[in-house]
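Mind having a look at this structure? Questions to follow.
The complex appears here minus one protein chain, its other protein chains still in place.
Then we have subunit A:
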Amino acid sequence: MDINSLLSPQDSPARETPPPHPALASPSLQSPGKRAMRQMPSRTTSGLSQQITSSPQPQPHPHAHPQVAYQQIPSPGIAGFTNGARTIHSATSTPPLERPMHSPHDARMTPPHPLHRNTSTASMDALAVHFSLREGSENASDSFKLDVVKAFCLLSRVAVAYRDVLAPQLHMTPLTTPSLQNIPRTISGTSSTDIAMSEASPRPRNFASKALEQQHIDYLVQLDKSLAENPLDYYSHVSFVTTLHQGLQYHVSAIDPGNARSYELLPILQDAYQKMAKKYPLGEVLWEYQLSDEMALATNIEERMTVVELFKQATQEEPYSAKLWVSYGGYVDHLMACSWEQNPPEQWSDEDKAIGRELFTPQLLVDIWQQGADKVKYNLQDSSMVWDRYLQFLRDDLERGGLVPEKIAKVTAIFNERLGQPHATWADTLSKYASFVSRIGGNTEEAMEKAVQQNTHIKQQYANREEFEFKLLQAIQQGDQDAEYNAMTRYLKWEKKTMGVYSFPLVNALFERATLRFPANATLWEDHVEFLIWQKDPSVDLLDVLERATKHCAWSGSLWSHRILTLEAEQRGFDEIEGVKHTATGTGLLEHTDLEELIRVQIAWCGYLRRKAFDPHASEDDADIAEVGIRSALEHVREVGMKKYGRDWPGDPKYRLERIHIKFWLQRGNVEEARNIWNSLVKAQEDSYDFWYRYYIWEMVLWANHAVRDKINAGQQLLPPSGATAVLERGMQRLHTVDQPEPLIEMYVNHCEQHETVLKVRSAQIERRRSERTVAIRRQREAAAAAAILAEEQQNHLADGHGKRKREDAQEEDSAAKKSKKLQVDESLSALPASVSGETRGTSEAPSDAGSALQKRDREHTTIIIQRLPQGTTQTQVRKFFTDAGKVRNVTMQPEKDSMVAIVEFETPEEADYALTKEAKGFEGHDINIKRGGNTTLYVANYPPDADEAYVRKLFSPYGEVLGVRFPSLKFDTHRRFCYVQFANSDDAISATKLDGTQADGFKLIAKISNPNAKKQRDGATAEGREVYIWHLNFKCRKSEIQEAFEPFGKIERVNIPTLKNGNNKGFGFIVYESKEDANAAVTEMNGKDFASLELHVEIANDKDAKPKVKSVVEHAASPAEREATPGEAVAAMDADTTTATKDEPRAERTIAILNVPDTVNDARLKTLLEPYGYKKFTLMPQHGGAMIEFSSIEQAGKAEFALQGKDFEGRKLRIGRGYELLKQKGEWKASNSFVQPTRVNRPTARGGARGGLRGRGKPGLGHRSAAARHAAAESNGDDAKSNDDFRTMLLGKKGAGEGEKSAEDKMER
């Protein structure tokens, strides 16, 4: 139930009032609050449907009523139309009124009820209540309570919305809002006296009132407190005023009807209005409150005049608010009725009436309607509120004054104008026009046809926007601020996009609507201002918009600066601009959020001052004013900054104001002053390359006069730019801390080469060398620090195992050392990151190959991950997409559920950074996600040898999405057993490091965030030089004898003399001492000594010369050939084996080759593959991408061939071929693979033979090559074998007699 139902005609004393106009009874125009409560059917988009009301009541004929109404009204010609539009509400929702309404107010109050149904906020309902107090019976009061409650809910929501808008900007402390949901229950209770006069507040201000609930009073107290603490708190103001206002409304309606003055909190409310108005513009909603309150309070003619004045002010401040115009017109109308009519709505004294007749003339009302109608005419949705009243008024006026032809012509013209504007109720206006035409005796049909024909484009214009309007309305009715904002911005975007020649006023009006609804949203204001500047339409006063904008968003520096700039552009007077600037800085709101805003205003202001000072018409005073103005602006900013950020605030990081100041002095010809400012800036800016650059350029500009030889300086010597050089030299002193040292050095050297004397150039070159060194050291330190931080992040996950990757490091150092021994002095330089040495090292210096040798692949920083690529994207597309970002090194694609993931590697981290920005662009119309690849990769090692990708994935899947697993190519070393696991994000990767050190099928896993800088040096006896290699041993020597001979030199940790099954040793061995010194002593003492009748060779073992295994030979553990070789008769057995095998079934027939094996597959995995087929021996050759497999019988070979041909293995189809085919195959070549062959590491294979079945069994001595070895040698490329031997001979040549054994051993190892 609500108040409107009580106002319906059948219950109203004003029986004669005509029925409501159907168009205005549309549900769409009801307040959101009511809508929500009553579950109205949803609105349709059609303009026509707006004519259908939700009321089940029979609708009177729209054409019939006006005349009736007019004839019945005896007034002197103003008040008659007032009831023209009233909503009829659903009869079902109207409770039957048991008693006729007789209230004391009936007599006093005005029967005409202005058009309040048009309003869409609850506050307007409240306003309606004010006008209809004549019906203030018990029931009415009850229903009113409900209404107030609804309005209250709505408004508190508005207040909260305001807070949402403002909170981020003003950094307000969140306020505890009492639960407003309880209000309906409590207020609608029967006894309002229960709550009256509750305990007095301890605060100085007492908010106790009969009209307010205790919790609201508490709320007020709280708000008051917060306002005292922070007087700029916008939303507290709003809530405060709103609460007080609601109290007054309730008071007037229920507690002391008609007597607003008895409201206890009246002074506080008025005070609150004033305070608020001082700091913030009231905005549409609060103006409505204040005006409705003032209207309730106004009892004599003077006060009423004040209200009218207030109305005038309100409509000036918010000229585009249809609601304010309507209530303005309505009020003046009411006043006129009071003063003119014989049966006035309010009883005024005769004196008042007399004055009223003088003051409130029909002309006043005409002016109001005219102004209002003009302002709102382009507002598609709300303009009808004003225009309907306006047109109604005109028609009534015509009725009263008789059908004067001029007047008819005028009204017709206005009708035509109206029909020429797109608006929501266009059809309605047309029907009114039709009735008007018939009234004046014209041809209705002809007129209508003409109007429709002329205005088809108008209808089209509205139809285009209808959808947007509907969405907007929907959002408003739901009370959803966010949705409304979204709808509004979308609407605006569309309007701007599709803007045509004629739609400017519409767009402008839409902006006005938007800013009316969201006055505190600076973005909307800025959009509006930018739109106006862009359009340059003279019909809209940009300054007026800016004034309102800055009033509403006084904290927005850009709006203020726009305003100042616009004023300047329009060549307004100095005083005016100064006034604006003072207002801007005077509010204290600018610096409240961010100093940036204040600086922006000051920039606009100082810029203005400077330009004005050097205007051609400027006086000497102007320059002085500018000087003082800029100086004070600087001081102001400084002061505010210090207040905000503390004493040691260094000033604007971009020193923009100072730059204006410098420019000012320069223009004034006072170079010294300008230079002083530069110097004063040095202290705060000395570490900014940008600063030095600007300063340098400035000096160069000064010097530019001397740069050109012309008539003036003919004959003189051209001066070098010593000032600029000095600047750069000062900058060079800051190399240790400046943010970009490299370009600074570059600039300095270039400058000297270009402009300076020979001496300077020379010293600059020296300086350059020195400073590059400095920078290099600094960068190194930074890199070390960064690495340390990274290492810390990884929580001491550093490898303690023998990670394979260490070899790369060793190799780099090794090759660097080899290539540039002479550069060893320069070690600090050569350790530079490649980027630094590459850039700054110009052509003048000898190019260092050390630098290029150090170029390493920095996958961690050059990789990005692209997610959500469309299905079916190809690598080429991805590469193409990133061509402008830089050189794409590698692309890996991975299909996901319904999209693709690409991992793209670039050459440099900068390129990757740039590529990140391409996310916003989207990939062929799809949204994509681009992430940095850093810290998303895990380095995993020491997993079970037979682990494949699926295994690794399964291992890591609990920690997050594994995008890919990268195995190293085994081409260069079949022993590699590590891989990189790529995660989708770094959190997952870091969490997966939990697996580090855990057991996986008996292997202690290593799992760390991949970081090449964290490479560990090889450790262990060999690396530490504690291991001694002895060879040329007598085969008969026993381990104990050797140990005995070597013990005198130090404590032996381990002795390893590989032996054959017959007990003989293999002629060599290793001894590990506890210290390096002992090992050295052993070498000096024992080398060349006679030991068991042979000259012993002893040296420190090193792993530098050893070649990594590029083949891996695996013999089946249970193969019969192995069992044959029993100790003691090994030679015979081997011979027998060889002969029988060849005789029985030729090896070639028993051997097959599998091809197309990925080079990432290791022997263990191949072994699992081959296990079922009973191989005898296989040789994995990743460099050929395959393996040679020997079976013990042709039958087995055939079975295996059968089973393996075309089999899927690791995503490839295996092929079966012959041995020679395999050897012809080239290994895989990856386009981006810049891995170089790592250094040789001696895998002391003979040591212990710990790997059992995986290792070939060696044979002692010379010439005893196993059949297998011989076969392998025969099958492998002959050249290859020879060159290896040559290589070895070359390396070992100096070692003389040992050579034979060594090479033999090597062959066997293969």
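Quick note on the criterion: a residue touches a chain if its C-beta (ideal position, glycine included) is under 8 Å from a C-beta of that chain, and two chains touch if they have at least 3 such contacts; residues count from 1.
We take it that contacts and distances are computed from a predicted model.
One chain of this complex is left out of the view, and of "Synaptobrevin homolog YKT6-like isoform X1", "Casein kinase II subunit beta", "DNA replication complex GINS protein PSF1" or "LSM complex subunit LSm2", the protein name its UniProt record gives is "LSM complex subunit LSm2". Checked against the hidden chain, the listed residues A:C979, A:A1197 or A:L1222 yield one contact partner: A:A1197.
In the complete assembly, the contact with the undisplayed chain comes from A:Q1205, out of A:Q270, A:Q875, A:N1080 or A:Q1205.
In the full complex, subunit A makes contact with the omitted chain through residues 1145, 1149, 1193-1195, 1197-1199, 1201-1203, 1205-1207, 1213, 1216.
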